[in-house]
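Remarks on the structure that follows.
One protein chain omitted, others in place.
Entry: chain A
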């Protein structure tokens, strides 16, 4: 059964195209005037700022019952289910709890495997590799990461092929710059200026929390790479001193994730449900909780690494990291490359033509 009813989305977007009062809020509405109105593209171009919901003269109780954010949210989840690879992962978007369940199961399984393989549950402190041998740690983490990266790349290429047809008058290099700037600034989360709506009044909170979290993920990733470099080139062994690059990057990254994800979770709790798709909210919440657990366990490990709690905490953190990456391809994480693809697609188009004058 489709997640999103294309004829209902079409009905709503027809009304939006005839109205066009929201053409200054985000690029979704101007795109409706050209022939560049493929729903799979628009669904991910929409950043769910909901400015159009509060501005809509045809929102319920009007008989037209226009709810563009909810329709586009459902269509967005449909694009995840339609293009994710391997195909079996589509169930994770049809039933969002399945994706969360997969993360949890992978976490528990990793934990059990590590314990069975001989990782001491007993308290210990000092060298990480005394708790979990290097081969196990590197093998599990790399395997999970490669799986997640491969799946996300293939899924995104499948989605890109679906939306990339049509004329592309803007050269790729210029479009890439514009798309990158749109990703970094999250410009389209501004509702045309004032900010986005968790609930009224609008604010930029969601944008700041999102970028704190996204920046945190990047710093944490950098910490891992730098740590691997230290080991490989300098033969250093973790744990590294507090004032070292891996620890500092990890500390700031972890803090960004903890604060950003917590802020986004609070936003989810306060958010107006009417312009939402319940399935998208479930994807958001389960992803944020999982990421929050990964970051908190990492920070706890850093704080308590010289105490007997280090051993169990290391086990827990590694299991959470592995579970997170195993479940990542069927999680909210997919929205990032899909939205980037939609922004690049939009950036390759020229500004839509202005309409002929009409009496108002």
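Throughout what follows, a contact is a pair of C-beta atoms (placed from the backbone, for glycine too) under 8 Å apart; a residue touches a chain by one contact, two chains touch by 3 or more; residues count from 1.
Here is the rule we go by: contacts and distances are computed from a predicted model.
Peer 1: Missing chain's UniProt protein name, "Sulphatase-modifying factor protein", "Tricarballylate dehydrogenase", "Amino acid ABC transporter permease" or "Aspartyl/glutamyl-tRNA(Asn/Gln) amidotransferase subunit C"?
Peer 2: Hidden chain identified via UniProt as "Tricarballylate dehydrogenase".
Peer 1: Using the touch definition from the top, which of A:64, A:129, A:208 or A:252 touches the missing chain?
Peer 2: Considering all chains, including the one not shown, the answer is A:64.
Peer 1: Going by the contact rule already stated, which one of A:3, A:56 or A:299 would touch the omitted chain in the full complex?
Peer 2: The one listed residue touching the chain not shown is A:56.
Peer 1: Per the definition of touch given earlier, which of A:101, A:194 or A:238 contacts the omitted chain?
Peer 2: In the full complex, the listed residue that touches the missing chain is A:194.
Peer 1: Could you please point out the chain A residues that touch the chain left off the display?
Peer 2: 14-15, 17-25, 29-30, 32-33, 51-52, 54-64, 191-194, 200-201, 352-360
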